[in-house]
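Right, I'll just put the structure down here and ask away after.
Every protein chain of the complex appears in place save one, which is left out.
Here is chain A:
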Amino acid sequence: MSYAYLFKYIIIGDTGVGKSCLLLQFTDKRFQPVHDLTIGVEFGARMITIDGKQIKLQIWDTAGQEAFRSITRSYYRGAAGALLVYDITRRETFNHLTTWLEDARQHSNSNMVIMLIGNKSDLDSRREVKKEEGEAFAREHGLVFMETSARTAANVEEAFINTAKEIYEKIQEGVFDINNEANGIKIGQQHSPTNPSLPGSGGAAGAANSGCC
């Protein structure tokens, strides 16, 4: 299916916070209570509509374990948006946010939109991190904040779509260099040529040198 833009996302956070479940809920609209550990990087895609335009979201769901950190880091650079996830029932996952954020800022492009997600909001009885604490962390670091539940699907769509909206706004403002695919944005064939943000020709990194035999 053709699209106007392709946005690439990365989901990061400690192991067991529900990154894969968020992706599954967003792409397949289902919840899997028992999920195996992610080994490497998993991948999902879904089309959404923003401002009447078809936007394809390509999402990389990374492994939270330290052993796979080097693989995860290699994915930061090509992402336009990041979902930084912690588990509201485990304080330590919230405490590790600073490390994750530093890592993301260091390896990604500076314009990457980062959304802070407090997952497992359905388990309010076991809550260890208050919503206000999440909000404060997000305010302090200039992030967008949301509490979600992959189990009940609460705020899951919103989290992904709001991030896409923010990226889209940045494109409209000309903040993103959409000609550089390393920023995690790709222009599709559906894009209107009258749009002022359209790249000159093709959006490619330059055709290869060629010569007739």
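The definition used in the following text is that a contact is a pair of C-beta atoms (placed from the backbone, for glycine too) under 8 Å apart; a residue touches a chain by one contact, two chains touch by 3 or more; residues count from 1.
In the analysis below, contacts and distances are computed from a predicted model.
K.L.:
Name the omitted chain as UniProt records it, choosing among "Phosphatidylinositol N-acetylglucosaminyltransferase subunit U", "DNA-directed RNA polymerases I and III subunit RPAC2", "Sybindin-like protein" or "Vacuolar protein-sorting-associated protein 11 homolog".
P.N.:
Going by its UniProt entry, the chain not pictured is "Vacuolar protein-sorting-associated protein 11 homolog".
K.L.:
Sort through A:A63, A:L116 or A:I178 and give me the one touching the missing partner chain.
P.N.:
Of all options in A:A63, A:L116 or A:I178, contact with the hidden chain holds for A:A63.
K.L.:
Of the residues listed, A:T49, A:S74 or A:Q172, which one is in contact with the missing chain?
P.N.:
From the options A:T49, A:S74 or A:Q172, the contact with the absent chain belongs to A:S74.
K.L.:
If the hidden chain were put back, which residues of chain A would touch it?
P.N.:
Interface residues of chain A facing the absent chain: 6, 8, 33-34, 36-43, 56, 58, 60, 63, 65, 67-68, 70-71, 74-75, 78, 181, 186, 202, 204-213.
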